[in-house]
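Take a look at this one; I'll ask things after.
With one protein chain withheld, the remaining protein chains of the complex are depicted in position.
Note that the chains are named A, B, C, D and E in the order they appear, and that numbering of residues resets to 1 at the start of each chain.
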Amino acid sequence: MYGFEAISHYNGWTMAIAGALIVMSGLTILSFVISQLHRVAGLFEKRPEEPPPEDVPETPAKSFGFPLDDLQEAAAQCSLEAAALGEPFEIKALFEVLKNRGWPAPHLTIRTFRERGILVPAEDGLFSWKK
Amino acid sequence: MYGFEAISHYNGWTMAIAGALIVMSGLTILSFVISQLHRVAGLFEKRPEEPPPEDVPETPAKSFGFPLDDLQEAAAQCSLEAAALGEPFEIKALFEVLKNRGWPAPHLTIRTFRERGILVPAEDGLFSWKK
Amino acid sequence: MYGFEAISHYNGWTMAIAGALIVMSGLTILSFVISQLHRVAGLFEKRPEEPPPEDVPETPAKSFGFPLDDLQEAAAQCSLEAAALGEPFEIKALFEVLKNRGWPAPHLTIRTFRERGILVPAEDGLFSWKK
Amino acid sequence: MTLLLQFLSNTGYFLADYRHIVMILVGCTFIFLSIAKKYEPLLLLPIGFGIIVGNVPFFKGFGLGIYEPNSVLHYLYFGVTSGLYPSIVFLGLGAMTDFSSLLATPKLMILGAAAQMGIYFTLLSALALGFLPREAGAIAIIGGADGPTSIFLTAKLAPHLIGPVAIAAYSYMALIPIIQPPIMRLLTSKEERRIRMPETREVSRKEQLIFPVVGVILCCFLAPASIPLLGPFFFGNLMKVSGVVDRLAQTARSAIIDTATIFLGFTVGASTQADVFLTPKSVGIFFLGAIAFSIATASGVLFAKIMNLFLKQKINPLLGAAGVSAVPGSAREVHLTGLKADPTNYLLMHGMACNASGVIGSALCAGILWSFLL
Amino acid sequence: MTLLLQFLSNTGYFLADYRHIVMILVGCTFIFLSIAKKYEPLLLLPIGFGIIVGNVPFFKGFGLGIYEPNSVLHYLYFGVTSGLYPSIVFLGLGAMTDFSSLLATPKLMILGAAAQMGIYFTLLSALALGFLPREAGAIAIIGGADGPTSIFLTAKLAPHLIGPVAIAAYSYMALIPIIQPPIMRLLTSKEERRIRMPETREVSRKEQLIFPVVGVILCCFLAPASIPLLGPFFFGNLMKVSGVVDRLAQTARSAIIDTATIFLGFTVGASTQADVFLTPKSVGIFFLGAIAFSIATASGVLFAKIMNLFLKQKINPLLGAAGVSAVPGSAREVHLTGLKADPTNYLLMHGMACNASGVIGSALCAGILWSFLL
Partner (left out) sequence: MTLLLQFLSNTGYFLADYRHIVMILVGCTFIFLSIAKKYEPLLLLPIGFGIIVGNVPFFKGFGLGIYEPNSVLHYLYFGVTSGLYPSIVFLGLGAMTDFSSLLATPKLMILGAAAQMGIYFTLLSALALGFLPREAGAIAIIGGADGPTSIFLTAKLAPHLIGPVAIAAYSYMALIPIIQPPIMRLLTSKEERRIRMPETREVSRKEQLIFPVVGVILCCFLAPASIPLLGPFFFGNLMKVSGVVDRLAQTARSAIIDTATIFLGFTVGASTQADVFLTPKSVGIFFLGAIAFSIATASGVLFAKIMNLFLKQKINPLLGAAGVSAVPGSAREVHLTGLKADPTNYLLMHGMACNASGVIGSALCAGILWSFLL
């Protein structure tokens, strides 16, 4: 069968029109919902979760100055978090882990560790914890 | 069955000789064809595709000096090509993309982008496009 | 069936007690064997394999000063070992290969190669062998 | 001696006929285009080499061919016929796609739907040319301009057409720079091509996090048959934007998608065995594929013009052409065509948004067609 | 027209009932916890998204659902039902785990066994609640606090419970910071919590090399049914410590384990189709799971106190709580609880040693229960 006859016989017109309508309405709805997303997202904004971002400028100072005892505790926790990396590891990988785990100021923490000799350079530009 | 009897019974001699002949002739032919490859490759050499290599020394100067407007166009195209990298990305990954896509002087292009502040450093030694 | 009746009917008590006993005894044995491991390991220590570690401090000097001829031989072998890396390659990858293959002082060897121009920089911070 | 003769009579040299040569030349052409012209090399190169390997003539019944059970190629091809490779590729694509421009300009999403009209027009054309309904559905999806989607739907509706449909889809995707610009110029005035799009706003992380969840629910509730594509797609995207599973997202957009791409391309290529590929149907499919792409481009552009009748903030109608996924080829063409009309008009990011929408649109259409036809 | 109506009657919007909504909300909660609270995101996020995808209502018999043969989800789920994903995850875990603290303090290994008592207590409880023996075994293993082990054993003993058991296991693992500290404080005096552990000695490379070989032999000879978990686990560890196959170890702990984790989480989530998941049994399983975790924690702590009666060099009993694997969550809780009693007491490394031992212990228990119940 060929031509319009085939199209009609196999429901072609219905399929084409219905299909076009469905995909069009589907993406239109999605488009509408997306356009409202910032409102939904806005609802969450008011939650107490927000403060942390404001904290960020503060934390450096704090974590930068922490006394050696605290530092070692931080290092111990930190090495626990990062245990999956094995040793030695790349600084960048450590940074990623800390960031993902929600550590306040990973960059500064790591810098402090290095300055205090808690994180010691190993071969190949890798680092390991001081034992 | 053992010994020569077994070999004869199972067509051993034929298999061994035929097999040896086939692999030997196969690799000999391949060896011959390979030895002629540089001629075949030579045929393609005459095509207009060749010029680019000569261009290379030229392009730097050109791409180095392009005015800021052109630069932003280039940056826009460039960021399109590299969209799959996400942001931020490694400079090296960007370089690979541009090289593979056939950009004329990827190294210089990237350097220029950085000098003009189109490519800005993000955390961890990564970079992103200036918004 | 419920309660103690069900537990008894399905052999619950036996399973629980036997299971607990088995896992406990298994890990206790393993714990005991582990506690003796340093003795077993100690047996191997006496083997002639040990000297190499003592060599390490020596090797640098040696490999550092080796004359150019030896160097090229070393480079040739080295490039063989590292053939699977393709070219250009990262210095770090080369280092890994040499270390795994048991080269005496991979770091110094590589440094020497670079100083003597046997290992030449390619694009992107990669290196390749001087042809 | 008979052994040697028998061996020789089973070599490719003895068994080859002109059709194998034709297909091997096609394979070489694909490889040439992918290397010399850099047309979609990630797919054309594996497909091209696969075509060559699949068209080495061999003695049937030996367990070598891709259509013989127990052959290595058959096992690898299972990822195609089962739909696994397309799903896995969508997982990786999701972990690569940045939806932020789309989230900033939601109305562009509708263009991704409009460009799917090429699919339905091709469906009608294929039926009219005498293809059976399921075959017509598989051919129509070429108009979605999305390789894995085409392969997935064809595997479900008309597995015997996987080769030609995939080859047609990828060929035309590689030819985007030749097909699209004339159509775009024909359908738009220079004025229209000069319309500027507003700068996209900053999108908050929360919007990006909610989008894949809302997207999968809305789309898959509408067309559950698109789950195998859109489920992994939005999953990959959530992994990407969540920021808490970076190692998984990284593996999804490297080792996982690369592996699926290699075997998908290679086996799709190898499935084009001359005797099943060189048929009049394949000619019809290539003809219809060209129509599908053209109509898709045109319908995207025209729909944008229609939308402009109602919108205060006009859309540059070229963006309609980027609604055919074909990531990121069509966005680039739109951008370049826009630049020719106004060298300071940057349509790239908006084009990418339409691309992303087009991927969702064609996956939805695959689900719809599958529902209609199975 | 009928076509359109028929399509609409097969959409999720039409087919959905309250149970789908409930499950989708559960999925969203998992995603929220994984992103906002960072609770075990590597598993909760894939599972959460999988729950959403698995609970899009669809017309059965179409080849879409995870329980229908030939669906993509079904093929991916095969890695769960066959036990392949858990085995592969253990390969990667082995290539990640550092046994040196355990080798330095072998007696801690016994705490990894003690914490498995939760398993056997739960076995009895589940039987008492009317579960069939195999179901009871699958539920009991939740007390091992080890996701892949739980999934593996459940796939072997009671495949219809994979969803609830896995969800329960991962939920409670995510809730470790809430479940464990009160139990630890209740069962120990402040004096005990202040016990310091000696510095661990340096462990020689040879000990590290011999351990995986000796470990696999001793454990698998004792419970051959734990081969599928402990074989790959110790193999991965040997690759790690050997230093001669670094590229393999590296791939095992990145691409391989990531791929298995993605598909494991996603399909386990998708297996929670509302109609098979929302049953009274699931409620029982969640109830028993909470008991299992609590008893496991308590038995670890109490056993450490018993050991202290006989040991000259006392063990800090908090470490018993780290014997429930739950890497590395429980080690962290032990450490933090220890710090509260004495801010200079570092229990981290010893906690990790108990964790490693707990992984071996629960894999052994899986082997034992499988032997008993099959």
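By definition in this document, a contact is a pair of C-beta atoms (placed from the backbone, for glycine too) under 8 Å apart; a residue touches a chain by one contact, two chains touch by 3 or more.
These figures come from a predicted structure and were not determined experimentally.
Interchain touches from the omitted chain, evaluated on the whole complex, reach B, C, D, E. For the chain missing from the display, the contacting residue among D:175, D:262 or D:302 is D:262, taking the whole complex into account. Touching the missing chain, out of E:225, E:324, E:341 or E:360, is residue E:225.
Within the set C:22, C:41 or C:119, the residue that contacts the chain not displayed is C:22.
As for the chain not pictured, it touches chain C at residues 11, 14-15, 18, 21-22, 49, 69, 72-73, 76-77, 79-81, 83-84, 86-87, 100-102, 131. Chain B residues in contact with the hidden partner, per the touch definition given at the top, are 1-4, 6-7, 10-13, 15-20, 22-24, 26-35, 37-38, 40-41, 44-45, 96, 100. Contact between chain D and the unshown chain involves residues 3, 7, 10-13, 16, 24, 28, 31, 34-35, 38, 41-42, 45-46, 49-50, 52-53, 56-59, 62-64, 70-73, 75-76, 254-255, 258-259, 261-262, 266, 270.
Going forward, only the chains that are shown with their structure count from here on.
Counting only chains that touch, the fewest steps needed to get from chain C to chain D is 2.
Of all chains, the one whose mean C-alpha position sits at the greatest distance from that of chain E is B. With B-D and C-E as the two chain pairs, more C-beta contacts join C-E. Measuring from the averaged C-alpha position of chain A to that of chain C gives a distance of 33 Å. Work out the mean CA point of chain C and of chain E, and you get 29 Å between them. Counting partners per residue, chain B has no residue that reaches two or more other chains. Along chain E, residues 3, 7, 38, 41 each make contact with two or more other chains.
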